[in-house]
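Since the structure comes first, as structure tokens, the remarks are kept for the end.
All protein chains but one are shown at their positions in the complex.
Letters A and B name the chains as they come in the text, with residue numbers starting at 1 for each one.
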Amino acid sequence: MSRPSNFPPPFSTADYVAEPTDPADERIEVGVLIVGAGPAGLACAIRLGQLLEESPDVAERLGDVPVAVIEKGKQPGSHLLSGAVVDPRALRRLFGNRLRMDDLPSYGEVPGESVYLLTRRTAMPLPPPPPMRNHGNWIFSISQLGRFLGERAEEGGTMILPETAAEKLLVSHGRVVGVRTGDKGRNRDGGELGNFEAGSDLVAKVTVLAEGTQGHLTGVALDRFDLRGEDPQVWELGVKEVWKVAKPLDRVIHTLGWPLRTAKKYREFGGSFIYPLGEDMVTIGLVVGLDYRDASLSVHDLLQELKTHPKIRKILEGGERLEWGAKTIPSGGFHSLPRRLHAPGLLLCGDGAGMVNIPRLKGIHYAIESGKLAAEAAFRALQRGETPASALSSYDDAVRDSFIWSDLYEVRNMRQVFGRGFYVGGALASAMTVSKGRIEIGKMRAEPDADQPLLDSNVSYPAPDGKLTFDKLSSVFASGNKTRDDQPNHIKIERRVPREVAELWAHMCPAQVYEVGPEESDGTVRVELAPSNCVQCGAITAKGGRLTPPEGGSGPEYTKT
Amino acid sequence: MRIAVCVKHVPEGPSHIDPSTKRLDRSGEGALNHFDANAVEEALRLKGDSDTEVVAVSLGPQQALDSLRKALAMGADRAVLVSDDAAAGSDLVATSRLLAAALEREEADLVLFGQQASDADGAVLWAAVAERLGRPVVSQAMELAVDGGTVRVKRQTEFGYDTLEAPLPAVVAVSDAINEPRYPSLKGIMGAKKKQQDVVSLADLGVDAGEAGEAGSLTTVLALGEPPARGDARKIEDDGNAAQEIVDFLAEKRLV
Partner (left out) sequence: MPTVVFLESHGNELQKGSLGVLAKAVSLGDGDVGAVIAGEGARSLAAEAGKFGAAKVWACEDSEVAQPLPQPRVDLLEQVVEEGGYDTVLFANSVLAADVAAGLAARLDAGLNWDLADVELRDGELVGKRPALQDSVYADVGWSSTPRLALFRAGSFDAAPAGGGEPEIADTSPAYKSYSTAVQLVSQDAAESGGGPSIEDSDVIVAGGRGLGSPDNFTLAEELAKALGGAVGATRAVVDAGWYPYSAQIGQTGKTVSPKLYVALGISGAIQHKVGMQGSGTIVAINKDPNAPIFEFSDLGVVGDVHEIVPKLTELVRARKG
């Protein structure tokens, strides 16, 4: 049986770490550089704006651009995708009394909640297990929230630079001094097109990486500064759609069970969510752990199948699909957190650092809180007028003292437990929750997703009907993806692998980037790629390849995800 | 020399028609019409390192400033936005009137337009604007050069290539084959925010509200519907005769 990890991608961390090379007067200098305009990065920017407003002397020392956020998508929100039911505590702490919850672009408080255990035809209601109780939480489109937070950050003096990818970490004398942005205008072979624009060295006193799941430079930094935690990180893949619906949905729904298989050999862990977005829209998504073993499994197609369940079909009846998207979620929890969240000149926030509570399906409020704490640590370090190697360590202390740490600690063994199969895992998980983490099953080591041996049950999914269910290519279209084709391939991957590994990738990818190519004489097959389909979900990095950011502005253009 | 470039902020992402106004829903995200980026690029090439001033001009809602900033980030020197609630829903006649009024103020030697708008609402605007300004107009430019007081244009038509000359001041619409627009550099994006951006109203232009927007438009959208059915769609299986059947089909439609 093959394991994808036996065929590692041609990727070397050293290629993405460099000294600044631009002549000093061409480097772009900013005060604090934040990579990623998601909730973590923008919360950091907003908090810095608040702090700098109160301390104009510090602001002055930071130059013309005290706070800059670079974002690889077309604009804040373009690459943001989640459910999302958000715990408001971090937003309240961030804005204090400057903004009320009503001022935020939410779809209101959670009106009600149901959990179902599905079989192909039935839906058995379950009482929502304690981690899933969402009373007092708010429904958002994270893409819209991102856009909103971006505007607030700009109002506070932050400069947001969209369509800008962070390609390399700039390190000088052992300190992170900024990032090098990616080139634009290269052709497929790497040559320069007529409008070629080389990237720039963007240097800063403090660099905050808030890149989200599978953050490119976050991965580089974890290696370069030896920050990886005790357990390897593992991921889930979420694929979701936003629908216009004829009848309003009056509650948030989570489901377990079908269409995922419960037998232990498959290791299919996950479930679905269906959330109302106001009166006339609904968002539905399926989340599956990437430690699954069946090479023929396709989360996208499982989502399509899920929609045919009688209970779900009814919700979507008379409606129309508006948007589609996919993204991974780090799910290793507490034991997979980096052993330190800072390095000289560097801070790590949010999903990029793995701050996600899988049993509660929440991470946005941790992202926002960590961004706020990072801003406060950066500000403290800047106030003293220098950033010695340990000055940023106050960030780690602040995170350990926060609800991020205590929450993740409480549910620290939930994810791994499900590796033993759904029914056994469910019982153990309940036991752990009810005891608030005091019942320890004994820490289970999480294996990297790419280490899972493959089997191939040759699952076949029903053909899409184009009205309720859709194929991958038309779904990529519905993500707003119009990536420029003639650019270098941004996916690092071993191109000749055993057939089942190629099949794994082809079925795994929700955007149909990979295809099983012709067979070679030694029995391996060639992997063919269509990189411009890529919606940068990050699944490939979990399962044996490596995603790097393509040309800035590429990828999906989410608006309501 | 002063070059004015007319740019449009067009909807991005999946387009929808607003059923209540029967016009394109412009409430979502927008971006600089990519055909206008060719015009901005050409203006910047003509400018080179000289002190020629490149002014980006647009008619639209406040969000259009985003597209004007992109032009500034590419290297334009100044931006002017004509923004007024009364201007919403302007058709060709009204739009050309407003743009001409704004361009008169600029007294540009050369006015550039892009080939068309990706929202299909702005094509052929240049000829109407040139008429109101009383200036010579050349369209479909694929090569452009300014020499003294003359602009020399190579244009592509259905029949081949024409080389034309016109005295400045003139209006030229460039085709997308003329150049590959540059990416704004980071420095350019950061510098754009500091460049002069003026927002002018109809009153500033001396244009009456009745001459703009729906009030000033002479065309109307009556209804929206499905495209005509594709006639008799036929599907056949090849039994050895497909080639002949195809030829017969084409002959029937007088396509061959």
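One rule holds for everything that comes next: contacts are C-beta pairs under 8 Å (C-beta built on N, C-alpha and C of every residue); 3 or more make two chains touch, one makes a residue touch a chain.
What you are looking at is a predicted structure, and each value in this text was computed from that prediction instead of being measured.
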- [ ] Taking the whole complex into account, name the chains on display that the unshown chain touches.
- [x] A, B
Task: Option from B:Arg2, B:Arg45, B:Arg105 or B:Arg132 whose C-beta touches the chain left out - done: B:Arg132
Task: Contacts of chain B with the absent chain, listed as residue ranges - done: 15-17, 22, 24, 91-93, 96, 120, 123-132, 134-140, 152, 155-167, 170, 217-228, 230-238, 242-247, 249-251, 253-256
Task: Absent-chain interface as seen on chain A, which is shown - done: 463, 473-474, 476-477, 482-486, 528, 530, 532
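The criterion applied here is as follows: only the chains that are shown with their structure count from here on.
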Open item on the list: Just the number, please: Cα centre separation of chain A and chain B in whole Å.
Closed with: 38
- [ ] Please name which positions on chain A make contact with chain B in the complex.
- [x] 28, 64-65, 74-75, 159, 161, 164, 181, 184-185, 193-195, 197, 200, 202, 322-323, 478, 480, 557, 559
Task: Contact set on chain B toward chain A in their complex - done: 12-14, 28-29, 31, 179-183, 185-187, 189-190, 193
